[in-house]
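Beneath this line is the structure, given in structure tokens, with notes to follow.
Complex shown without one protein chain; remaining protein chains in place.
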Amino acid sequence: MWTWFHRLASPPTFYRFAERLAPWLLIAGLALIGVGVWQGLFVAPADYQQGDAFRIIYVHVPAAALSLSIYTAMAVAGAIALIWRMKLAEVAVVSAAPIGASFTALALVTGMLWGKPTWGAYWVWDARLTSELVLLFLYLGVIGLNQAYSDPRTAARACAWLALVGVVNVPIVHYSVQWWNSLHQGSTILSAEAIANPKMAPSMLKPLLMSMAGSYLFFGAVWLRRMQNGVLVRERRAKWVRAFAGQALLAEGSNARPGMAGPGLVEAATPRQGRQDDADRGRGA
Amino acid sequence: MPRLEVHQLVVSRGDRIVVNDLSFSVAAGEVLHVLGRNGAGKTSLLEVLCGLRRPDSGHIAPQPESRERHWIGHKNALNPVLSALENLEFWAALNGERIDDPRAALAAVGLQKAQATRPSGQLSTGQKRRAALARLVAAARPWWLLDEPLAGLDVQGLDLFAGLLAAHVGGGGAVIVTSHQPLPGALATLRSLNLSAA
Amino acid sequence: MTKRNQRLLGVAALLIGVGVAATLGFTAFRKNMMYFYTPSDLAAGTVPVGAAAQLGGLVEAGSLTRGEGLKVEFRVADCAKNVAVRYEGVLPDLFREGQGVVADGYMTAEKVFVATRILAKHDENYMPPQVADALKGDPESGKHSCMPFKAVAANAG
Partner (left out) sequence: MSAAGAIFRRELQIALRRRAEWAQPLVFYGIVALLFPLGIAPESPALKTFAPAIIWVGALLAALLGVERLFRADLDDGSLEQMLIAEVPLALLIAAKLAAQWLLTAAPLVIASPLLGYGLGLETGPVIVLFWSLLLGTPTLIFTGGFAAALTVGAPRAGLMLPILVLPLMTPAVIFGGGAVRAAAAGLSPEAPLYFLGALLALSLTLLPMAAAGALRNALG
């Protein structure tokens, strides 16, 4: 287990591993999301209380669950990056932040759209909503901090510290509906009580679980892809990247064996892409 | 004092390797003069030796502990609002060192009372450098790691520095010093290490 | 101080910090700390007359009376007490008897809660209408639970 872990932490091994895994995660994730959302919108019955308005749950709940999971994952990767100084974990931290911010924003927007018809208000300052908004700002802080440093390693490690300190907000978001009397309803699927005694009819629950699982797989695929790009940019001077890039260009030029390297590799490994990333960081080419 | 052995040291800054596979050793009573053009890695080397920067690989044995080494970088670590005397006393208190006569230490680097008690922001570049060097005199630590200590010093300052070096290595201390120019004074135990050539 | 001692000191500080914070945090949870008050809190006189407060509870079945225009009166109950609520305005779609609500407003001297805004609070149960109808036979199921509105005073200890 440990040797496997260590080998995976080496950038070229990770790159090849991710190259193989990401497409499958993406296909499986999109398929599950597709079926889950389709069943949720058209097959599942309307709710006895909320009617059709409850169907936004099939987007809102996966997004909200991911917003918390991604931040937790970022903090774990951050701890690994800081304790063992592992380059791959640093890349993992900064790669996850924009995805997490997107899911958090999605959870907030869908929550507001759900709140208006059911509660009667788009926004209330209750503990769940406020702490989720704080979570969005924490993500934005990580993204901004990453761009403030010109050295990517320093930037990533600063982000790791911020992720670690900010992670105290995650249990607050999750337990806010239990700790405080809140307008937001309690947990339908993610609490001990709910697991023992399901709070959702099976015909409604199944699509929800599918779209949730799909969202996690989709996140996995996007995260791996972003990490691959991050690794390539950081290691652009390393022999293995040059060898890869050479191979890829060769394959592209002769058009003989396009299968030698995936299209993602060609895209990301050409110098153009590397410079673009530098420009993103505000350093200029 | 054990010999300092540096073995196959690799240091990078950002994604540029600045010190590549460097090995050398320094013994008590020696002065190692580290030479090299700009960007050759002199500053990074000293930062690694003083514990400010982490090497990519290689090892240093034994790494001098913080109470055994004194590093002076490009900046003088003088708060401009406080006087040279107050700065000296602050660093001694921070490091838990007792100075019997801080004024004597400042006098030893050529700062008289008037210069030692006015806000150090008003001192000239050379005087500030002297105020920083006074810390070496005040705290008796065996390892001196000096990065461009001659910058801004006048002729008297250079002589004074040569005297400090000679006294320190004469007393069994060791010095690793970087500079572009030849070190002043004649030291029998002077060795050089050219980073550009390595 | 050696590196080892420094690390021990760090771990000790960490444990003390988290321990003290947890103790104080849980003490806070035992005190009154919430987005809304329950009818039992209001009955116990926790909220002074005229103070801005939020009330949460279930709309008592059969208590809703409509006045002229948009005026309504109903009673909001938790598992123990209930309180009369007066409101003028548009009610949310999900507002109905037996359903959870959260109301912004204040208590009057006559022990009536005057609401300025009513929000519907739905619970975490989802089921098709047929299932809900089937559960109607059992008075305890398919209806909103009063548990989320349990009097905070009761568990304030």
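Should a chain be cited, it is by its letter among A, B and C, assigned in written order, with residues numbered from 1 in that chain.
Keep in mind that, in the parts below, a contact is a pair of C-beta atoms (placed from the backbone, for glycine too) under 8 Å apart; a residue touches a chain by one contact, two chains touch by 3 or more.
Keep in mind that this is a model prediction, so the values were computed, not measured.
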- Task: Could you tell me which shown chains are touched by the chain that is not displayed?
- Result: A, B, C
- Query: Which is it among A:Phe17, A:Trp123, A:Trp161 or A:Tyr175 that touches the chain not included here?
  - Reply: A:Trp161
- Among A:Leu140, A:Ile189 or A:Leu209, which residue is in touch with the absent chain? A:Leu140
- Message: Using the touch definition from the top, which of B:Asn76, B:Gln127 or B:Ser179 touches the missing chain?
- Response: B:Asn76
- Write down which of B:Arg3, B:Arg67, B:Lys113 or B:His180 is the residue touching the left-out chain. B:Arg67
- Touching residues (missing chain, whole complex) on chain C: 1, 6, 9-10, 13-14, 16-18, 20-25, 27-29, 31-33, 46-48, 51-53
- Query: Of the residues in chain B, which ones touch the absent chain?
  - Reply: 50-54, 65-67, 71, 73-82, 86, 90-91, 93-96, 119
- Query: Tell me, which residues in chain A touch the chain that this view leaves out?
  - Reply: 82, 130, 134-135, 137-138, 140-141, 144-145, 148-150, 154-155, 157-158, 161-162, 164-166, 168-169, 172, 282
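Rule of thumb we're sticking to: only the chains that are shown with their structure count from here on.
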- At what distance in angstrom does the C-alpha mean of chain C lie from that of chain B? 67
- Message: Suppose each chain is reduced to the average of its Cα coordinates; what separation in Å results between chain A and chain C?
- Response: 33
- Message: Taking the mean of the C-alpha atoms as each chain's centre, how many Å separate chain A from chain B?
- Response: 48
- Shared-interface residues of chain A (touching two or more other chains) are none
- Parts of chain A lying in touch with chain C, wherever the complex brings them together: 45-50, 54, 57, 117-121, 124, 126-127, 179-183, 185-188, 194, 199-201, 203-205
- As the complex stands, chain B meets chain A at residues 14-15
- Task: Under the touch definition given earlier, write down the residues of chain C that touch chain A in their complex.
- Result: 29, 33-36, 38, 56, 91-95, 99, 102, 117-133, 142, 148-149, 152
